[in-house]
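First, the structure itself, so that you have it in front of you.
The complex appears here minus one protein chain, its other protein chains still in place.
Residue numbering begins at 1 within each chain, and the chains themselves are lettered A and B in the order written.
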Amino acid sequence: MNRSGFWHDLKKYKIFLLMLAPAVIFYLLFAYIPMAGIIIAFKRYDYAGGIFGSAWNGWDNFRFFFDSGNAWQVTRNTALYNIAFIAVNNALQIFAAILLFEVGGKWFRKIIQSSLFLPYFISWVVVGAIAYNLLNYDIGTVNVMLRGLGLEPVDIYNTPAYWPFLLVLVSAWKGLGYGTVMYLAAITSIDTEMYEAAEIDGANIFQRILKVTIPNLYPTIIILVLLAVGNIFRGDFGMFYNMVGNNGVLFSSTDVIDTFVFRSLITSNDIGMSAAAGVFQSVLGFATIMAVNYAVRRYDKDRALF
Amino acid sequence: MSATELNVDKSFAKASGVRNTDRKIFAVIGYGSLTIMALLCLLPFLLVVSSSLTSEHKIVTEGYQFIPTDFSVEAYSILFKYPKEMVQAYLVTIGVTIGGTLLGLFLTSMTSYALSRRDFKWRNGFSFFFFFTTLFSGGLVPWYLLIVNYLHMKDTVLALIVPLVLNVFYIIVMKSFLGGIPEAIVESAKIDGAGDFRIYAQLILPLSKPALATIGLFLALAYWNDWYNALLFVSHEKLMPLQYYLYKMLGNMDGMRKAMMGAGAVVTTALPTESLKMAMTVVATGPILLAYPFVQRYFVQGLTIGAVKG
Partner (left out) sequence: MLRKSRWTMFTLLFAFVMVMSACGNNKNSGSSASPSTEASPSASATTPAASSSAAAPSEGAVDTSKEVKLKMIFVGPKPVDYDIVFAEINKKLKEKINATLEGEFLDWSDWAQKYPLKLAADENFDLIYSANWAGYNDQALKGGFLELTDDMLAKYMPQTWAAMPKVSWEQSKVNGKLYMVPQNRGESVEKLILYREDLRKKYSLPEINSPEAYATYLKTIAEKEKGVVPFTPETGDWKFHNLDRVLLKQQNEWNMFDLDMPFAFKLTDEKGQVFNVYDTPEFKDLLVYYKDLADHNAWSKNVLNSKNDHQADFKAGKTASITHNNGTLGSLMALMRQENSPYEVALADINQGKKKSVAIATQNGTSIHATSKNPERALMLVDLMQNDKELHDLMMYGISGVHYEPVGDDKYKALDKNPNFTGFSNWDFNSPLNRDNEAFPQEASNLVKSWEAGVYHYPLETFVFDNSKVKTEIANVGNVMLRYGIPLEYGLVKDIDKGLADLNKQLKAAGIDKIQAELQAQIDAFLAKQ
């Protein structure tokens, strides 16, 4: 397009640009300028030199991660856990939101909705403590009950195989209220005329949900999934660390990039090395989201993120 | 507002009079699953509340309790040892939450609206500009340097509000909500000669109450639960928000005890660490739980766009 086209557009979009101005300035200032700090990943950071004056050291800061022999395992774990979280959490949230919209009186809905939100407020530290209280081998509530029933107790904290299920469950439990609110808002935004039309067409309630409610949620689902996909290589440190802790027995099935990097750097606490791990996650996330977004764009231009 | 809700319910009720079985089955599934899910969420929280009221000795010897058999308010009396500071911390948090949420809601909805307009050719470019920041970040050090050394926001209320005021996640979710509003509404307003800002302020905002309530809730929760910005940027006692105040208090009492003992001092006040953790959860969550039902009405009622369209 030629120059006059650009100026023409600029004038045409004046109001939009003004509306965007605060956010653009905000992200320039608080995100893009500090982004220059990414170069710390390639430097041997020292205080006198700071971000720009420190000496370059190439890929040295990345070595701890790739030379460890665990890079592939923890990267795979991170991605698989996040995919499971995205699938299970969203499915449950949609399920809960639809039920909440369709069932019960005002008070029932309010009480249920408030209850679903409670886990959100319990910090991971406390969740970890409660989990240990329920699940530990010696005096955990679950095992006390099993013994009471004459069954074999389960040694959950020494059995890696239980953990993928346990972690998916806990993640779903903690995020249920938050996500449900979002889907509930999306459902309430659906034009009620569409429901009435479906009723008149003789659809029963299951058909109505399948044909009207869920299709109308697609844009929201796609957006939420896309947003989550960009962070698929970032593990929820608070959750993994407080649930699993430093129990090496479980690491084969529970170690994610963030916990691995944390353990590696507890002693040296090196700014450059932790920046390197962050860059690795960013690049992978970037590649993934570009690919997925491209795929969505091909399917429907309006549904893509950008 | 409740009139619309009533309308919706009535129309459904009418339909259900015709075919009953599917509604009945659905009701069984619905009530059943929701009740189970709610109980799973409610019970652990009850455990927290009850443990916060149990004596430390009981927790150490017998674990967390659903019913406080050895009742004790020690944890709370420690938390409220300095009531003035506690009230101050509540006030800071409430102030920051209200101010930040209102400002954030305004900026988020305005940004999202511009991005949601299909006739704005550059919207994808800008969306990408925002989204990119969620993928790459320069890390803590440059960010800290920027805020402390260049923007001089240390120990100001700005340091508690500004970093959380915009969030790409909220912008994009809001954009997707606004994208659901039929374009015909905007078109007809344009024909009436309304400017883009007026369309946003007078037409779109009232129509997006569920979205605004959702994002508003998320913003409020983010502000309410934030302690990290306070940790980094606030050292002045008058500016400490509740979550940070509690976090700091627990950490200090525990750290101080360990440090003193390591130095060979005899520390007479043992800390009920376990019940304190629980009491902190209750103290920090209580007010927002009380406020929540007031926001809720925006999620539990339907919205008839058609009424506005006409």
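As a working rule, a residue touches a chain if its C-beta (ideal position, glycine included) is under 8 Å from a C-beta of that chain, and two chains touch if they have at least 3 such contacts.
Bear in mind the structure is a predicted one, so any value in this text is a computation, not a measurement.
Novice: Which listed residue, A:Ala129, A:Ala198, A:Ile232 or A:Val279, touches the chain dropped from view?
Specialist: A:Ala129
Novice: Could you tell me which of B:Thr61, B:Ser77 or B:Ser188 touches the chain that is not displayed?
Specialist: Checking the options B:Thr61, B:Ser77 or B:Ser188, the one contacting the hidden chain is B:Thr61.
Novice: Check the options B:Ser50, B:Gln65, B:Thr156 or B:Thr273 and report the residue that touches the missing chain.
Specialist: In the full complex, the listed residue that touches the missing chain is B:Thr273.
Novice: With respect to the chain omitted from the figure, which of A:Ile83, A:Ala197, A:Val249 or A:Val283 is a touching residue?
Specialist: Of all options in A:Ile83, A:Ala197, A:Val249 or A:Val283, contact with the hidden chain holds for A:Val249.
Novice: Touching residues of chain B against the unshown chain: what are they?
Specialist: The missing chain touches chain B at positions 56-57, 60-61, 122, 124-125, 128-129, 140-141, 144-145, 148-150, 231-232, 235, 247-248, 250-252, 254-270, 273.
Novice: Even though one chain is hidden, which residues of chain A still touch it in the full complex?
Specialist: Given the touch definition above, chain A has residues 1, 28, 32-33, 35-36, 45-52, 60, 63-64, 67-70, 128-129, 132, 136-138, 155, 157-158, 244-249, 251, 260, 263-271, 273 touching the missing chain.
Quick note on the criterion: only the chains that are shown with their structure count from here on.
Novice: So in the complex, which bits of chain A are touching chain B?
Specialist: Interface residues on chain A, with respect to chain B: 9, 13, 15-20, 22-24, 26-27, 29-38, 40, 51, 95-96, 99-100, 102-104, 106, 108-123, 125-127, 129-130, 133, 139, 141, 173, 176-178, 181-182, 184-186, 188-189, 191-193, 195-196, 199, 204-206, 216, 219-220, 223-224, 227, 230-231, 271, 274-275, 278-279, 282, 285-286, 289, 302, 304-306.
Novice: Once bound in the complex, which stretches of chain B touch chain A?
Specialist: 4-5, 7-8, 11-12, 15, 19, 22-23, 26-27, 29-31, 33-35, 37-42, 44-45, 47-48, 63-64, 107, 110-111, 113-115, 117-118, 120-122, 124-131, 133-139, 141-143, 145-146, 162-163, 165-166, 169, 171-173, 175-177, 179-180, 195-197, 200, 208, 210-211, 213-214, 217-218, 221, 274, 277-278, 281, 284-285, 288-289, 292-293, 296, 298-306
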